[in-house]
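Notes follow once the structure below has been shown.
Every protein chain except one is present and positioned as in the full complex.
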Amino acid sequence: MSKSEAADLVLAARKRKGLSWAGIAEALGTPLVWTTAALLGQHPMTGEQAAKACALLGLDEAVAESLQLQPSRGTDPAIMADPTIYRFTEALSVYGPALKELIHEEFGDGIMSAINFRVDIARRPDPDGDRVVVTFDGKFLDYRW
Amino acid sequence: MSKSEAADLVLAARKRKGLSWAGIAEALGTPLVWTTAALLGQHPMTGEQAAKACALLGLDEAVAESLQLQPSRGTDPAIMADPTIYRFTEALSVYGPALKELIHEEFGDGIMSAINFRVDIARRPDPDGDRVVVTFDGKFLDYRW
Amino acid sequence: MSKSEAADLVLAARKRKGLSWAGIAEALGTPLVWTTAALLGQHPMTGEQAAKACALLGLDEAVAESLQLQPSRGTDPAIMADPTIYRFTEALSVYGPALKELIHEEFGDGIMSAINFRVDIARRPDPDGDRVVVTFDGKFLDYRW
Amino acid sequence: MSKSEAADLVLAARKRKGLSWAGIAEALGTPLVWTTAALLGQHPMTGEQAAKACALLGLDEAVAESLQLQPSRGTDPAIMADPTIYRFTEALSVYGPALKELIHEEFGDGIMSAINFRVDIARRPDPDGDRVVVTFDGKFLDYRW
Amino acid sequence: MSKSEAADLVLAARKRKGLSWAGIAEALGTPLVWTTAALLGQHPMTGEQAAKACALLGLDEAVAESLQLQPSRGTDPAIMADPTIYRFTEALSVYGPALKELIHEEFGDGIMSAINFRVDIARRPDPDGDRVVVTFDGKFLDYRW
Amino acid sequence: MSKSEAADLVLAARKRKGLSWAGIAEALGTPLVWTTAALLGQHPMTGEQAAKACALLGLDEAVAESLQLQPSRGTDPAIMADPTIYRFTEALSVYGPALKELIHEEFGDGIMSAINFRVDIARRPDPDGDRVVVTFDGKFLDYRW
Amino acid sequence: MSKSEAADLVLAARKRKGLSWAGIAEALGTPLVWTTAALLGQHPMTGEQAAKACALLGLDEAVAESLQLQPSRGTDPAIMADPTIYRFTEALSVYGPALKELIHEEFGDGIMSAINFRVDIARRPDPDGDRVVVTFDGKFLDYRW
Amino acid sequence: MSKSEAADLVLAARKRKGLSWAGIAEALGTPLVWTTAALLGQHPMTGEQAAKACALLGLDEAVAESLQLQPSRGTDPAIMADPTIYRFTEALSVYGPALKELIHEEFGDGIMSAINFRVDIARRPDPDGDRVVVTFDGKFLDYRW
Amino acid sequence: MSKSEAADLVLAARKRKGLSWAGIAEALGTPLVWTTAALLGQHPMTGEQAAKACALLGLDEAVAESLQLQPSRGTDPAIMADPTIYRFTEALSVYGPALKELIHEEFGDGIMSAINFRVDIARRPDPDGDRVVVTFDGKFLDYRW
Partner (left out) sequence: MSKSEAADLVLAARKRKGLSWAGIAEALGTPLVWTTAALLGQHPMTGEQAAKACALLGLDEAVAESLQLQPSRGTDPAIMADPTIYRFTEALSVYGPALKELIHEEFGDGIMSAINFRVDIARRPDPDGDRVVVTFDGKFLDYRW
């Protein structure tokens, strides 16, 4: 079973069982965004994590096996154009060069790792309308020969 | 003078004067990433902001006028492929669909605004190597007919 | 069932039942363009809306469930090239920069929201040939840090 | 002088003279969006229109001649990605197929003309925030052999 | 049944029955290029046209229904690269700007409609080798606000 | 001088001199579309043709030399998107496969040459609005090993 | 049966029967490259050619019918990137403009036909390693109005 | 001086001097297609070759230096679309997979080198119209680990 | 069976049998990267190699046959965007022009063959974290007419 077939079964089972991503992450003891990404096929799970997730979602062994596979990471450009995802892309096209300047100013020549990296998402209450707060947190890697 | 010509003059003057983006932002009393993005041409400055920035950088009135122009926002794809910027794009291609799921779970059908929006960047010390922490913070907007 | 499979079943059932989009919208008490877009898979319906629509169209529960799913929004570029849709794209390529100028003149730096947004379509009789009148109506959002 | 060079001179003169697009359109007696688009190079002006516009803006004969040239219409994709313009493109990718269905339901097989066509833009006050209202109004053309 | 599945059945039946496009068009009393395009899925047929065509071709009701559907018009770029079709595209890339100049010279600012439009094809005998003569005949539409 | 610089000078001179393409073609004794395309840089002229054209347009020897150069044929995709040119492209995307079928039915396996080829344009009066009639006339070439 | 399904069956049968392309071509009395291309779906065969080929390969009537169909010619870009095919593309990107200059010098303004055209391939022994010799041989066609 | 500027000067000088590519190649004692490609910037010349070519063409030392530079090889896609060049590309899209099959049949798994490679062009008289004969001749390289 | 179906079966069998690529390569007596690439469908195996591999993996004759087929080489761009693969692409976009300069300096005008070529991968222990060492080793081929 491919990881995208497994992801479809996860999405259907999650709806059927009335489970939240937060609930699944808590049950697994794994971070929220990591857990969601892993169940959508972007990270391999350990056997134990996959077994727990499938038990929770009522999915069989074939799904559990698929969740442990090494993924080929990335998302179809058609899906990246969805408005909820596109706003992040747009923000990068406006702020990307500024972030590059500021990383170089603060850290020197290098990058924020996207591998030694975590993402968190939170809701911040605000009288003008609550806010989505997404934090990218990656180790600085300097160009080092 | 186009905003990209102004940005080139800003970059050269900043180097010549030995100024940091943080120092310029502090002098203007404006947020760090906003100030950097504005001086790179992605946001219009007020007349007062532009005048202060040009005084600081030793740039003339033509630059100050350009900094006040309404921009056509966005970044050339060739520049988006720079490794320091690309890591953000890669993170979105791995975590974008998960962020969409979690925004919908927490807030319902809608998006994080990229307009009523701010970005911050910080260095977080870490014994395994300091970390780049970038926070995207946008108002939730629900699909509302 | 995917939302595009559901849309195909809706289109076939609508023809079979001889129903109009206007009639379905009226029966559901929802706006015309919203209803059409939702049944084509671009908006999630509530359980009640989906149930009503499926009863009207003689479609089963699987379709009703699909209509309630959170969509990944957007349209295949091949379909955007259909002449009836392309004329809108062409109009934007001619008038887009003018609309941007006028939004900035009237409202300042910002955008027309495509989320807090509605579209209407009407026929306006005209002796030289009736006219298609499409109204885009979105909340102004100012760039606000 | 190319129409894009003329447009740059118009934009600079408009700022220098403190003129609004609405004011220019009123002085010329031509519709607001049409006038803005024509001065940005998307429509040819008559000799009289071009002369009036250049007198108003303090621009010379070379600009007036350029404004009368037949344009090659369309906008650079990089500019179409500006967020203020992109929201219209996004709306089409969500509502385009629904508009096609509704044009066919109401008018039969055909299109909304983008040639026998006008666009208007208005501000509609709203307690939740004023709204941008853009109206596309084109003659219906049926596929007729 | 999709229009492309119907087109495949039409092509196979036409070969099996030994019918020519010209013969089918004559039997239907419809123009040659229109008939061919409609049977390939680019125009909707009336119920009567579809019934006649299916009787002639020995195809069932499902095909007749599909032939009446409103199409999403256009052709896959891979098929547009076929040499027989590509020669038309190449001719446009050589003569397109000249045709634009001549339309504007003769008619003013506007276009040849591709909707109020017909195409004919004929063989013209020539001692140096017979010639393919294709005529595009569309109503002139002037840019009219 | 490049052929595109020469074309710009031709366009400006034609306007300045108040000459029509038809008038230039008649003076040269060459076909209308061919003459326009050649002056826009898509065909090489003979020395005599170039000299006559430049005399008529009041252009110097450098232009005449450029008009005789062998062109690299084709048109920038941005210009092909102009609505007046695009309608031809759209017509091909609707009727291209039908034209291919009919060429094969009438002539066998082969193509309409785009080299041994001419294009004409005419105005046909019509009570419903005059029509643009464009004729593509190319020698049939059969696939012959 | 589509021509690409037929090609797959031909490839499998050729392997199973241990036949060479050269042997098949000889049996059919048709040129080597033509025969290979036709069996891969790029040329239609006559009924007799298709019957002989299928008898030789042990394939049934459905394949023979498919081999006689008029093809939509061309190859998927992914397959054009195969190194063995790509070397030809690379050679064109290095020598294409030189070949154009030399065709014009020797023949005047025109092209080498790709329709009245044949290709041959041969092995030429060479002490430094045998050589692949591919000959493109097409009728010169002059631009003739 | 870039190699493309040098090529422009070569083309202009060749016309001015009335020299043929064949004549230049003969004078240099280098193969025809190689010489043309080298003067267009696709191969580096030796100092002696460059000096001879510039003496012949009446060009100065700066051109001679440029002709000796190591090129970055390849041709702009816009130029590859010129009909005279495109016919070669089209032939590859029709015959490329057949050539691959035949190279593998005759030589085994490998490629025709595009580096240890030469191209020739010749005119072959033919009563039906003279023919352009282009020979690609490259060393076979087998996949060898 | 296509080579990509065979690759999927190989991947599943390798996991099921708990075999490593290194173990398979050793059993076959073939180089590590070559063996992995061949089993993923990028190189043809001999009958003996395919038989041994399938015996080891518990796969049937159909897989063994597929592994012997001549491949159409190359990888889907979506898979090339996987971060583990993309880092190599990024390195080429940073160091490609430098490698070209150095190949020309050391060897003259020519290339590193990608056909007479091997790749090795090794782990090099390092106190700052072990390193991935990938060696590209290809025969130099000089441009030789």
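Per-chain residue numbering starts at 1, and chain names A, B, C, D, E, F, G, H and I are given in the order in which the chains are listed.
Please note the rule applied: a contact is a pair of C-beta atoms (placed from the backbone, for glycine too) under 8 Å apart; a residue touches a chain by one contact, two chains touch by 3 or more.
Just so we're clear, the structure is a prediction, and the values are computed from it rather than from any experiment.
For chain H, the residues in touch with the chain missing from this view are 69, 72-74, 76, 114-115. Summarising the interface, chain I meets the missing chain with residues 20-22, 32-33, 36-37, 40, 42, 73-75, 79-80, 82-85, 87-107, 110-114, 116-117, 119, 121, 123-124, 126, 128-141.
Mapped onto chain B, the interface with the missing chain covers residues 15, 78-79, 81-84.
Note that only the chains that are shown with their structure count from here on.
Traced through touching neighbours, the fewest hops from chain A to chain I number 1. Averaging Cα coordinates per chain places chain F and chain H 30 Å apart. Once the centre of each chain is set as its mean CA position, chain E and chain F turn out to be 23 Å apart. Across the assembly, chain E contributes 72-74, 79, 81-84, 90, 93-94, 100, 104, 110-111, 113-117, 141 as residues in contact with two or more other chains.
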